[in-house]
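Left out: one protein chain. Kept in place: all the others.
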Amino acid sequence: MFPITHFLYLGALLFSAGLVVVVIKKNLIMVLLGIELMLNASNINLVAFNQLYASSPDGNMFALFVIIVAVCEAAVGLAIVIQVYRQYHTSIPDEVNELND
Amino acid sequence: MSVSSFMFYFFECTAAISAIALVLIRNVFYGALTLIVCLLAVAGIFVLAFAEFIAVTQILVYAGGILVVIIFGIMLTTKISGKPLAIEHGHVSSGVLIGCSFFVLLSSFISVQLFPPANPSLPAYNDISVIGTGIITDYALPFEVAGILLLIALIGAAVTASHNAKKT
Amino acid sequence: MANLTDKLELIGTSLSFFVPELVLTSGILLLITAGLLAKNKQTLFTLTTFLLFSASLLFHVFNWSSYVTPARLFSGMLRSDDFSAYLKIIFDTAGILTVVMTWRTQKKQPHLSEYYALLLSIVLGAHLLVMSMNLMMVFISIELISISSYIVTGFSFSKNSAEGSMKYFVFGSVASAFMLYGFSMIYGLTGTLDFSSPEFVNRLLETRSVLFFIASLMALTGFFYKMAAAPLHPWSPDVYEAAPMPVIAFFSVVPKIAGIGILTKFTLALNIFGQSVFDWQLILCLVSILSLTVGNFSALWQKRPKRLMAYSSIAQSGFLIVGITALAPQGVHFMLFYAAVYTLVNFLVFSYLQYFETLGLDSLESFSGVGKTQLWPSVFILVGLIALTGLPPTAGFTAKLFIFSAVWESYQLSGKTILLWLLVFGLLNTVVSLFYYLRIPYYAFIKEGESVPKTNILSFENLFGFVLVLLVLILFFNPGLLMGWINKINFVL
Amino acid sequence: MQEYLLSLLLLTPLLAALAALFIPASSANAFRYITLVVNLLQVCFLIPVMASYQAASGLQFVEQQPWITLDLGSWGMLKAEYFIGVDGLSLPLVILSVFIMLIATISSWSIDKNIKGYFILLLILNAAIIGSFTALDFLLFYLFFEFMLLPMFFLIAIWGGPRREYASIKFFLYTLLGSIFILIAMIGLYISVHDPSVSGRLVHTFSIVHMADPVNFISNSILDPLNAHLIGPYTARQWAFLLLFFGFAIKLPMVPLHTWLPDAHVEAPTPVSVILAALLLKIGGYGLVRIAFPVFPEAAVSFGWFVGLMGVISIIYGGLNAMSSKDLKRLIAYSSISHMGFVLLGFASLTPEGVAGSVYQMFSHGIISAMLFLIAGVIYDRTHNRMIANYSGLSSRMPAFTTMVLISFFASMGLPGFSGFIAEIMVFLGAFKSNSIQGPLHESFAIVATTGLILGAMYYLWTLQRMFFGPFHLKGNIPPDSIFDLTKREYILLLPLAVGTLFFGIYPQPLITIIDPFAKNLAEFVLSTGKSLTLNP
Partner (left out) sequence: MTLEEIQLYQSSLFTTCLSLALTLPLGSFLLCTLISEKYSWVVTFSSPLLLLISTLCAGLVSYWVWNHEPFVISYTWFTLSGYTFTFGILLNNLSALMLMLVTLISFLVNFYSTGYMAGDPAIKRYFAMLGFFTFSMLGIIVADNLLMVFVFWELVGFSSYALIGHWNEKPAAAGAAKRAFIINRIGDCGFLIGLMILWTSTGSFAITDAGPSAEIFSWQTVASLCIFCGVAGKSAQFPLFTWLPDAMEGPTPVSALIHAATMVAAGVFLLARIHFLFTPYSLDIVAVTGCLTALIGALAALAQYDIKKILAYSTISQLGFMVMVVGAGAPAAAILHLFTHAFFKACLFLAAGSVIHSLHQAQHQSHTEFDVQDIRNLGGLRKKLPFTFTVFVLSGCALAGLPFFTGFLSKDAILTSLMAWKGDTWNWRYLVFVSAFIVSFITVLYTFRLIWNIFTGEEKSTRQLHVLESPFAMRAPMAVLAMASVWILVSWNPFDFSGWLFGSLTQGKYLHSAGISIVSAVWVIIALVAAYLTRRIPIQSRLLLNGFYVDKVLRMAEMQLRQAGEFTANADKKWIDGLLHISAYLQLMIAHITGWFDRAIVDGVVDGASGFVRGVGSFTRSFQSGKIQLYIFWTAFTVIIFIIWTLL
């Protein structure tokens, strides 16, 4: 098998990239993509680690459920995005800030 | 260098590059496509990490599911205004700052971390049956809850998206 | 396939401990289907939900004895013990109160059946969360809570509510992504997802790696986010302002207390009886001080009651965390007391805010002169706010007294200066909080203003409020009623 | 009956308040009379107490019922009791409270805005004050202490003058700040103190009596006197003492924590300022000697000089401020700050004379300040103008009133024959003597404090000269016909007080017999225990 750290580096990269995307993109859909990316990063970790603790499929199972959750989030997220778009006629997060101090 | 290791590093690079590309790209549509590439690469990595089932799910759900939905979403949100798909970046410095700092932090500590050695014997759970039994025994509860989660999510999404403020 | 069968056996036995959750689940399905069939039978929906919650509540109360001995369910996914049972009772009570609040405005609430289904699923998630012993379970149940919350936030279908749910969604997903990453790392470093299992503890004892610290910190962020504790708080004011009043009341109790519940379990696991190399007490102290500061000080500026209460709830989660900073059973007991009192008081205040909202008072200025025409509501909300401030003769005072005693005690044991600072700072925050808690009564009683029409004193709200006020006072004069019960909870990890 | 007198004293107002809740607000006079009746009842309850009080034997009329008893598992038990009683310190103050509340009620007769609320709050306040003077359980004391805040807040904020919001909130936040200090100390104390009467398991008690005995501190607890736990420069016990001291000093009020007082007084309606000056300020001093000094004797000894210094500063600073204030009520307010300084000085001296003098001062200041504020009220009721500069030569138009003013002013100046003199002379003797019995104060404190007397003479006589003497004329468009002499009700209010201060000035023995044993015991206990604790920490 391959050195575990290589998986982890990739995971870290994906996570950070996802974070950056979430913060900088001026489009809600892109933010969504960023979130997916972050979730995937952890998936990589889980699967990779499962190789070390092969006695039980915990890691993979977890990854499986993460994917399911990701689906739900994506679905709900899109619904919300569309609703926001209906109300504000924009998908730029910064312009959706009526609620603030 | 064996084929498998070549594949592995190829997938790694693809995933990494596409991830970074996703950060840089200013077009929603291309962004979505890059993400597909990234996810496929990750699926490849899963395969090489002896998790074919996860890999398959990844490909099906993401590539087949989420991405379609997302692209559909893109269409929906851009069609109405007819704006170009190009988007700007905001808060770049802050975003990059935290992104980099996280990556540096994590990778630096990952590099010094010692992990227990993998047991060389080929894992036994490799076949689908283990997962199958797992789902109905040890992981029955999470599985059921996930089901409820999906249900709630779909109902919710339906209500949210379908409800038109004008009507009520 | 022998072990398969007896695993199924195990599941069967576990189900006997799982009745309330099953009730709730079936309730969800029931309501959804009912919603599809009968669109506008609001009272029916309300009643059903009410009954469901009370069923689950009563089950816990009557089978209390069965929870005293901890039991591992679903091959270690969950554990049913009296700690979680107590919290579950709080959740169900909160659910009931929310239903009552909603009942007052159900006519104005579209998609009522789905709305109730979502409430049920949130409570279900909370139940699972406080029971779960397994990171996977934790993740899924938190997601169950979160996703339902995202949706229910948008349930007044206004411009703002859409924005609120969007913010909630984005922030929440990122937070859970953090948590998930943390979990994955913890899994990698300990090799197990069950954080109560001995191997988890053993790995903890031998690992001193920074990576593990970062991972667990990221995991904690997920919990802090659920509790809306600083620095994971920014979503809450916007969400609170967007969501319908009952939902806010619900949010400020159920996810918060679920969060503190799992936080307690997890930090106690991490702390391994003080043998951990990392100073988790410090982290908790910092977070609570931060929450108190952010909550109390930002609230000073607010002009709208909803937003004000949002910040107050941030501060309150700070106080809840104060309770567990001691990382000692007694502190947790006091935290449980605080949680119960907080639930009561919170619903007291919110129900009256809703009442006043229906009279058209949605900004602090608009409360001017309400004390004249709406004497009892104003008096009751005053009692509630005093309790939130933590002044005698309300249970709020007792609760604060208890949790800060816990801090002093643990300072006495550990001699960490940060605890002393927490004590002084936390209590001085009470003075600050007075600034804004007093604002509503201040307007109501002291300012003259165009006052709303007089209404009948014997309204439902007053009855409801009176009961809650009575409870709050009784718990001050005889906290033993509750503490005696709480003290029986033997808190084992 | 005998042993429930205090409870009756305490609960009657509460019950009355409860009853009054259900009377329709329209029947205004009902509330007035209810309150009056309650006050008279309290007087009736008080008489047997005074009659059968044995000065020699400390705490009496003790009533001790279990209130909160919690099992805290690993910690042992938590015990708070309904524990009340009176001794040489609290009895005079209770007597004072009852009579002052009566007078306040009578002077509230003229209140006509939202009468129901007003009198209910007054009743609650009444109970709270009596309670805090009789409570011997720290939690109970704290309950009553806090309970005073809200009624007072609303009384000032709703029935107050033009700047009432400012004044009320300022009052509330200052006092709350103080009570938070006290709360911190209280938490520490009850965790560190156990009840020796219960053998077997550890019982954390709130009883002040137990706290006042060093042996009851759990060994190695933070506040354990036998092994000092250092926090920064001082021991934890010294910190706790300082917390209590400042908590109560805000209430007292002590310079520089006093700025809430003038505002509160100026804005509050007359009866409320009477209560505020005559009773609420006393609770600060009361708490100081009831809790802070006996519980932390060694801190009291080591910080005594500081307390005394603060007292002297308050005396002089208050006097100077009074001299320069243009508003009659403000002047009186500052004069009370100056007079409460004597209380601090006397307590700090840790001599029997000093302590007795301070208690006597609290009592006499209670009477005198009530009189002073009533006088300010008399003028304000007539003209709604309190500016000293706007009046001149009132004595020609209001001779009787001027006599009352003379009496109150000279009483407050400490002229022999008035109660203030006895108090101040004892405080001075004590403060000067302190050093010679290894007390904390240096002679110079007393000597400097005497300037307070000169200042007192200056501002009062100056006020007399400006307002009452000289040719009669009014400024600030006050209608001259609005000036008329005392009404019957005002006589009824002022005369008893005048007689009181004269009586206690000429024949102090009865009051001193009550105070003396307490003062002697406290002074000796604090000084000796304090010394012994500081010698072998």
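Per-chain residue numbering starts at 1, and chain names A, B, C and D are given in the order in which the chains are listed.
Everything that follows uses one rule, which is that contacts are C-beta pairs under 8 Å (C-beta built on N, C-alpha and C of every residue); 3 or more make two chains touch, one makes a residue touch a chain.
Here the structure is a predicted model, which is why all the values come from computation and not from measurement.
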Q) In the full complex, which of D:Pro48, D:Pro66 or D:Pro256 touches the chain missing from this view? A) D:Pro256
Q) Which residue, C:Thr102, C:Ser121 or C:Ser298, contacts the hidden chain when the whole complex is considered? A) C:Ser298
**Q.** Which of C:Ile272, C:Leu286 or C:Leu473 contacts the chain that the document leaves out
**A.** C:Leu286
(Q) Applying the definition given at the start, please give the residues of chain C touching the unseen chain. (A) 166-167, 170-171, 174-175, 178, 210, 213-214, 217-218, 221, 230-232, 234-235, 237-238, 278-279, 282-283, 286, 293-294, 297-301, 364-365, 432, 435, 439, 442
Q: Identify the residues of chain A touching the omitted chain, counting contacts across the whole complex.
A: 19, 22-24, 31, 93-94, 96-101
Q) For chain D, which residues reach the chain that was dropped from this view? A) 165-166, 169-170, 173-174, 255-256, 258-259, 262, 317, 320-325, 352-353, 356, 393, 395-396, 410, 415-417, 421, 425-426, 428-429, 432-433, 436, 443, 446-447, 450-451, 453-455, 457-458, 461-462, 464-465, 468-472, 508-509, 512, 516, 519-520, 523
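Note that only the chains that are shown with their structure count from here on.
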**Q.** Between A-B and B-C, the pair joined by more C-beta contacts
**A.** A-B
Q. What whole-number Å value describes the gap between the mean CA coordinates of chain A and chain B?
A. 6
Q) So how far apart, in whole Å, are chain A and chain D when each is placed at the average of its C-alpha atoms? A) 64
(Q) Multi-chain contacts only, two chains or more: what residues does chain B have there? (A) 106, 110, 113, 115-116, 138-139, 142, 146, 149, 152-153, 156-157, 160, 163, 165
**Q.** Junction residues of chain A, two or more chains touched
**A.** 4, 8, 15, 18-19, 28, 43, 48, 52, 61, 65, 69, 72-73, 76, 79-81, 83, 86-87
Q) In the complex formed with chain C, which residues of chain A make contact? A) 4, 8, 11, 15, 18-19, 22, 28, 31, 35, 38-39, 41-43, 45-46, 48-49, 52-53, 58-59, 61-62, 65-66, 69, 72-73, 76-77, 79-81, 83-84, 86-88, 93, 96-101
Q: Would you pull the chain C residues touching chain D in the complex into a rising list?
A: 328-330, 333, 386, 391-393, 397, 401, 404-405, 408-409, 411-412, 420, 423-424, 427-428, 430-431, 434-435, 438, 442, 445-446, 477-480, 483-484, 487
Q.
Touching residues of chain B toward chain C in the complex: what are they?
A. 105-106, 109-110, 112-116, 133, 136-142, 145-146, 148-149, 151-153, 155-157, 159-160, 163, 165, 168
